[in-house]
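Every protein chain of the complex appears in place save one, which is left out.
Each chain carries a letter (A and B) given by its place in the written order, and its residues are counted from 1.
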Amino acid sequence: MNSAELLFAITQYWLIIGGVVAALFLVVGIDRIDEDARGAYVFRPLLIPGILLIWPIVLWRWWSLESGSYDPESRYKPVRAAHKVIALGMFIAVVGITSIGLSVRQQWPADYVPQKLSEPVEASE
Amino acid sequence: MSVKYIPVQWNNNKYYYDAFMLAGVVGFLWFFLHVSPEVLSHERPINPQVHNARAFGACAFLMLSIILAIGPLARLDRRFMALLYNRRHFGVMTACVAMTHAGYILNWYWAFSSSNKYEALLFSNTSFGQFAGFPFEIFGIVALICLLVLAATSHDFWLRFLGAPLWKRVHYLIYIAYISVVAHVSLGILQDQQNHVFTAIFLVSAIVVAGLHVLAVLHERKAGDPAGAVNTEGWVTVCKPDDIVEARARIAVLPNGDRVAVFRLEGKLSAISNACSHQNGPLGEGKVIRCLVTCPWHGYQYRLTDGQSPAPFTEKIPTYRLAIQDGVIMVDPDANPPGTYVEPVEIPS
Partner (left out) sequence: MKTDTTPFFVGYFKVPKKLRKFLLSAGILLVACLTVFGLLIGSTQDDPGNGAFRFDYGRQTVTGVIENLPYPLLHVTEGNDRIKAGETLMLAAGGKMGVMARTSGFSGQQIVASGVLLERGDLNMLQLRGGRQGLRMAEGDGTEMIWEPPVSEPLGRWRIAGEICDGKCLAGAMRPGRGLAHKACANLCLIGDIPPVFVSSQPIEGTEYLMVVDKDGGPLPKAAYDYVAQFISLEGEIERHGDILVLKMDADTIEVLP
């Protein structure tokens, strides 16, 4: 199995497990951990793509809510400090990447004249 | 703010917003695909699959640039804050456009071979050791996965389920997506294109988006929320009561990094957490409307006295104890549990 096949297989399994988690969570879990979801069914299919993609986070949060290890106060700690780092990082990345892109751009060598280096060896009798 | 979740929330303003957005996207694609071939003087046309892929790809890039510009613009000029509302519809639309681009590309360049097209996408080019000729498709895949995660977790359920801080962290993927898209274009079509109109639009957009973010940071440094001084009892200075405009607030940064918003309403003061429980929007930049603090981002509302949303809503935020000492507002930096009642403090006349 080459690495492309491996990555493709991992992706497939990821989505299959995600499907199982989605089924469990939307049928059983969601009613247990979110009272606003009780009696609301139409919106649930909308959550399936998200669960397929980030099911480990879903499981982890589900578990932390069920087990009571989730700290409700943590909701009010906004992540603001990261803005500075992200803004500067993005600026450097964008300028850097576009500069690299422009600097490796090639021009079609229209002026390059093919050069004959040597005559054929006369051996084909 | 939903009591029971529904699939999509709409109101008149959202309809206008979505109508403008759709008109822009349809305008872009229609002119790209149907008007421009008339103008091109190609002996033979570009394959429709590639033409479509380019149209959708360029459209997704521009949409992503616009979305990313709204945030810093709103911090530089408050009027843009109105565009933050409903930005998620814009984001979901962008993910759809990007997905269409990927579909055209995948079903063209990696179709028609005896290999599985997804595997072929990964193994056909392995020149990882060079810039020119680097398999730039990888960046496109990364960006697409990010956009799909963002679109798929945009429902309010996810905010409540994950909590705003974790949700925000997940949604920082937008920056990874944008950097990846810039790399995808820079090492992809930018290398090929002989006509530089798209190159110019691409470079200007990317630099503007990145530049706006830096400007917003600089602006925040200059005009950001002040850190309050701490007195001997550990309470934090905010400002004088008269510095606060009626029905508005002043924000102070507490020693632990949290922010408190002190509101003034009808001669009384109340202090609540500056972070809205929905997306941690800055409540202190909001306004009291009919006795309810209203978040400037999405309009979530809380009572000033106890930080609770009015029934039937159930959101709660922490409150703070406050006092006026020598004509200055002081706040106890230890937050009360969300929803705790605090008697408003009367401003001495």
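A few comments on the model shown:
Going forward, contacts are C-beta pairs under 8 Å (C-beta built on N, C-alpha and C of every residue); 3 or more make two chains touch, one makes a residue touch a chain.
Keep in mind that this is a model prediction, so the values were computed, not measured.
For the chain missing from the display, the contacting residue among B:I189, B:V253 or B:V328 is B:I189, taking the whole complex into account. Touch with the chain that is not drawn comes from one residue among B:P72, B:G91, B:P165 or B:G286, which is B:G286. Annotation for chain B: contacts to the undisplayed chain at residues 11, 13-14, 16-17, 20-21, 23-25, 27-33, 35-37, 39-47, 50-51, 54-55, 58-59, 62, 66, 78-83, 85-86, 108-115, 120-121, 124-127, 129-130, 132-133, 135, 137, 187-189, 191-195, 197-198, 201, 242-248, 286-287, 289, 294-299. For chain A, the residues in touch with the chain missing from this view are 106-121, 124.
Assume only the chains that are shown with their structure count from here on.
Residues of chain B touching chain A in their complex: 2-7, 72, 116, 118-123, 131-132, 145, 148-149, 151-153, 155, 157-158, 160-166, 168-170, 172, 175, 178-179, 182-183, 185-187, 190-191, 203, 206-207, 209-211, 213-214, 216-217, 220, 257-259, 273, 275, 277, 280, 314, 317-318, 335, 337-338. Per the touch definition, chain A reaches chain B in the complex via residues 2-5, 7-8, 11, 33-40, 42-43, 46-47, 49-50, 52-54, 57-58, 61, 72-79, 81-84, 86-91, 93-95, 97-98, 100-102, 104-106.
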